[in-house]
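One structure, pasted below without further comment.
Excluded from the complex is one protein chain; the other protein chains are retained at their positions.
Let's turn to chain A:
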Amino acid sequence: MLKPILLVEDNPNDLELTLVALARSQLANEVVVVRDGAEALDYLLRRGEFAERSEGNPAVTLLDLKLPKVDGLEVLATIRKTASLKSMPVVMLTSSKEEQDLIRSYELGVNAYVVKPVDFKEFVRAIADLGIFWAVLNEPPPGSFRYIPPN
């Protein structure tokens, strides 16, 4: 039973490239895609259009830093403040090399911070490594997502 990966990405190009990279890593996990911070929180907190989803947290959340409405740092802060979410692995996946973003992310308790490589092959490798580590090797905390494949 594999836990899904939650991908929070607003940019369609980044989304496509990330999905390609994840596919190439041959992970069997489902990838749940949400398109901004507000939607990510709806998913994680099981509210709004995600009110009906089954219990449990994703194996890992790949979170873009710059998002419309609610940005990645705000999503991260909410995750760490919410009892049921706070131990869930979160990886910041971003274009930003800005030190302030890095510091702020770690202050808020991010598990990993990955700057998206410009070179596509490196990008694919980075995403694959991430997926394998967090979705396969890493033992998630109890209460993580129990994946029930759709019928």
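In this text, contacts are C-beta pairs under 8 Å (C-beta built on N, C-alpha and C of every residue); 3 or more make two chains touch, one makes a residue touch a chain; residues count from 1.
Criterion: contacts and distances are computed from a predicted model.
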Omitted chain per UniProt, picking from "Carbohydrate ABC transporter permease", "histidine kinase", "Cytochrome c oxidase subunit 1" or "Branched-subunit amino acid transport protein AzlD", is "histidine kinase"
Out of A:2, A:17 or A:114, which residue would touch the omitted chain in the full complex? A:17
Pick out the residues on chain A that sit against the missing chain. 10-14, 16-17, 20, 35-36, 38, 65-66, 68-70, 94-98, 116-121, 123
